[in-house]
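Removed from the display is one protein chain of the complex; every other protein chain stays in position.
So, chain A:
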Amino acid sequence: MRGLLQLFAAYGNFLLFGFLELLALILVVSFNQRQGAIWDNSWGMATAALDQSADWLGEQWALRDELIKLQGENIRLMEQLDNARYSNAVRQDTFLKDSTEQLFSYIPANVISNSTIGTANYLRLDKGSNHGVRPNMGVVSSDGIVGVVRAVTPHYSQVMSLLHRETRIKAALSNSGYFGTLTWNGKNARLMQLEAIPKHAVVAEGDTVVTSGYSQLFPYGLPVGTVKSFDFSGGGNFYNIQVMLRNDLNKLRYVYVIENEMWKEHKELDEAVNE
C-alpha cells in the first residue's frame, strides 16, 4: 500500500495523463464513425495476424511429431535391408537352409552439439544408455557414416566424429572390393584419406567408397564418399586416395546409432582368442 502511494506520488501525473488519453481514445473510437471503422479494421487485422502465428506454432509441433514418426519408419526400412540382417544360408547337400536374423538395428538420435574445426572433433547426441546406446556403436546419417560412440550417460552420448585424427575405419571401393583404412589429416572437413589400397587395384576418379562390413560397427555398403584424386606420392606399394565425403558433417542434424545385435558373440570370440 505504501509502495503504491509512493508510486502515485512519483508518477501520479504521468498515470493521470495516460488515463485521460486512454479515456479520450476510447471516446474517439466509440463515438466517431470514421475512427471507429479504422479501429475495427486494424483490430481485425491484428487478431488475424495473431491467429496466424498461433497456427504456425501448432504446425511446428505437428511437424516434430511427423519427424519422429518418419525416423521410426526409416529405421523399419533400414532394418529390412540385406546388410542389416544375418544370413543363415548354408548349403548342405541339396538342402538349402535359408533364414535370416536381425544383425543390425538402429536408434534415432538428434545432434545437439558438433564441431568440425580442430583435429579432434566430437559430437553429442540426445540419446544415451536409457535408449540402448553403448560405447563402440557406429553412427550414420541418411547421407553416410558419421562416427563412433565413445562414451554414454543415461541421456546423452559422446561420438567421435569421422573428423578425428585417430579415426581408423575400414572402407572399400565398391567397384573392385579392395579395402583400406579411412583416416583424416585434419585439413579439410569434406576430404578424408583412404590408405592401404594395394598398387595393383584399379582406381578411377569418381569411384564410390563404401563401408567394408569388416567390423562390428557398420553394415556393409553404407555410403562414405567418392574418390576425388589419387597418387603414389609416398613411393610405396599403396595408393594415397583423397575421398570426397558424401556426408557434410558441418550441417548434421538427425542421425542413427547402429546397434550390432550379436556384439556379445564377437566379444566372446575376442576373449577366447586373447586367452
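Following the convention adopted for this analysis, a residue touches a chain if its C-beta (ideal position, glycine included) is under 8 Å from a C-beta of that chain, and two chains touch if they have at least 3 such contacts; residues count from 1.
Note that in this section contacts and distances are computed from a predicted model.
Chemist: Out of "Putative ABC transport system ATP-binding protein", "Sulfurtransferase complex subunit TusD", "Na+/H+ antiporter subunit A" or "Rod shape-determining protein MreD", what name does the UniProt record list for the absent chain?
Modeler: "Rod shape-determining protein MreD"
Chemist: So one chain is hidden, and I want to know which residue out of A:25, A:49 or A:112 touches that hidden chain in the complete assembly.
Modeler: Of the listed residues, the one touching the omitted chain is A:25.
Chemist: Looking at A:34, A:187, A:200 or A:264, which makes contact with the chain not pictured?
Modeler: With A:34, A:187, A:200 or A:264 as choices, the missing chain is touched by A:34.
Chemist: List every residue of chain A that touches the chain not included in the displayed model.
Modeler: 12-14, 16-17, 20-21, 23-28, 30-32, 34-35, 38-39, 42
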